[in-house]
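Every protein chain but one is kept in place in this view of the complex.
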Amino acid sequence: MDVEERLAALEARVRAAEDHLAILNLLNSYGPMVDSGSAERAAQLWIEGGGYNFSGGTSQGTRLEAPDRLVAMYRGDGHMGLVKNGVSHLTATPVIKVDGDEATALGYTFVILREDGRWFVFRAAINEWKLVRTPGGWRIAERFNRTLTGSDESHQVMRRILEQ
Amino acid sequence: MDVEERLAALEARVRAAEDHLAILNLLNSYGPMVDSGSAERAAQLWIEGGGYNFSGGTSQGTRLEAPDRLVAMYRGDGHMGLVKNGVSHLTATPVIKVDGDEATALGYTFVILREDGRWFVFRAAINEWKLVRTPGGWRIAERFNRTLTGSDESHQVMRRILEQ
Partner (left out) sequence: MDVEERLAALEARVRAAEDHLAILNLLNSYGPMVDSGSAERAAQLWIEGGGYNFSGGTSQGTRLEAPDRLVAMYRGDGHMGLVKNGVSHLTATPVIKVDGDEATALGYTFVILREDGRWFVFRAAINEWKLVRTPGGWRIAERFNRTLTGSDESHQVMRRILEQ
């Protein structure tokens, strides 16, 4: 390769590494935002019209659309009760695959809640995030989340790792 | 340095950063594979003849060889009981040091298990992974794992960080 080709190849590789690290930062900023009740900023981690599809309670799966439905959830009594109690929405480092202006992340998240002077795992889930590059940086297009109950659906999310 | 030297230096540095991120992806793909019962794919994270040496129960340390012995373990009733119950094999982000075609990672892993509508830490361990570059990407050559019981052996694994 000549100098021009080597520079172009390097620029593309550096951008992919930067993208990987930027997505890691994006997903790890979610916890401190929702755990401090910063509802609007948390919802802005998604693109407008993006979604968060999660299971829990008696629900088989609910998709909330960003930003309004997410803001409402993070402002609701259920979520704000966690915030006042002391909580961490922990994003375990996911497998991140960048493909141009799109990316996928797959990994676990945990909600760690205070109780009687210690903390416990209130919720554990597997997640697939679909991410897109925007003029303002990487954002979440869709987050699909299922709790770890041994269900077929949770195992199917995990097995998307096999296609990456 | 002239242009040629600067390009060569950059290419080496970019490769090292890519290697770091590729190893992070490799180690974080383990959980979703074993937790969904994808035994063969999990075992293929190791090179053929590679090993997983772990403590637990009454054992002082067992080394299982990849891929057959690992596949058998992940297909066994003990492991599949966890899968059906709901479980996360969580890899905490380790310290990763890349040295050409070899690398070392050192860090914690946790098995988070469902019980009575919440989750608890069933197993916590310190790990040293020896990794190698192969034509198919980075793979695990050896994983050495000891549970956090305050044992000398577990502390010795942790202290390998001092030599890195």
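We just call them A and B in the order they show up, numbering each chain from 1.
Keep this in mind: a contact is a pair of C-beta atoms (placed from the backbone, for glycine too) under 8 Å apart; a residue touches a chain by one contact, two chains touch by 3 or more.
Because the structure is a prediction, the values reported are computed rather than measured.
Counting over the whole complex, subunit B has residues 3, 6-7, 10, 13-14, 16-17, 20-21, 92-97, 106-108, 110, 120-124, 126, 147-151, 154-162, 164 touching the chain that is not drawn.
Not every partner is drawn; the one left out touches subunit A at residues 3, 7, 10-11, 14, 17-18, 21, 24-25, 28-29, 31-33, 35-38, 41, 83-88, 90-93, 112, 114, 118-121.
Convention: only the chains that are shown with their structure count from here on.
Centre to centre, using the average C-alpha position, subunit A and subunit B are separated by 23 Å.
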